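Note that this complex is displayed minus one protein chain, with the remaining chains in position.
The block that comes next holds subunit A.
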Amino acid sequence: MSTMPPSQQRLAQAFVDLAASQVTEPSDPTGLLAALAAHGTELLGDCVTVVLYAPDDSVGPDVAGTGKELLHLARSAATWGEGPGSEARRTGVPVPDTALDGERARRDWPRYAARAVELGYGRAAALPLHVGDDTLGALVLLGPGGTPLPPELLTLGQSLTDAAGWNLERDRRLRETRALADQLGQALTSRIVIEQAKGTLAARHSITVDEAFRILRSHARSHRRRITEVAQEVVERRLDLQTD
């Protein structure tokens, strides 16, 4: 393979795009995966790249790239658990350059290798997509064959994949942090509302705040409701609780 290495500027642009762009839909990183596949195909010489993203075994894998047949193959490969992408995703380590008509490919990926050769590809490799401590997918490189895929290409491919993984990890942390902050706010707010409801009931029925709490709690229990909800209604005067 004798392609010009991409310019520094073009590379920098790709990294900014992959590492810094916002994941628009939290649960659906399709845009980022497509960007990774597109940058890979453009920057990695003669290779075509396909992204496999399978964060969870319970839901079907996502694939991104161009070409209907190639995407179909990538989807089938994930279902079969075959091919370099599935392997890198499973093991967390790169699958080195492999000849698709060689013994190893025919033995380990019988259906995948045959189909890829039919589509005109000769060599394949895959780089794991790490998100934090997990491997959630892989970048698959498919080359025309003849000569092996050069190591520099795999190094660059891994860096592009790392940048996308970094972005996904940051997004995951962002959402986790937000959820924890919401939980904290709700927990503190409910405790405050309960105190306010104790005071409200105490004043309304001329009882102590301890008695007010007992009434609040027994009402919530006997009506199988959350004490915070009951407290909120008491504070807003939508509910009055009778003393015995």
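The rule is short, and it goes like this: a contact is a pair of C-beta atoms (placed from the backbone, for glycine too) under 8 Å apart; a residue touches a chain by one contact, two chains touch by 3 or more; residues count from 1.
Convention: contacts and distances are computed from a predicted model.
Chemist: UniProt name of the unshown chain, from "Cytochrome c-type biogenesis protein", "GAF domain-containing protein", "ABC transporter ATP-binding protein" or "Isoquinoline 1-oxidoreductase"?
Modeler: "GAF domain-containing protein"
Chemist: From the list A:V50, A:V140 or A:L156, which touches the chain that is not on show?
Modeler: Checking the options A:V50, A:V140 or A:L156, the one contacting the hidden chain is A:L156.
Chemist: Of A:H72, A:R90, A:R104 or A:R178, which sits in contact with the chain we cannot see?
Modeler: Considering all chains, including the one not shown, the answer is A:R178.
Chemist: Even though one chain is hidden, which residues of subunit A still touch it in the full complex?
Modeler: 5, 8, 11-12, 15, 19, 133, 152, 155-156, 158-159, 162-163, 166, 170, 173-174, 176-178, 180-182, 184-185, 187-189, 191-192, 195-204, 209, 235
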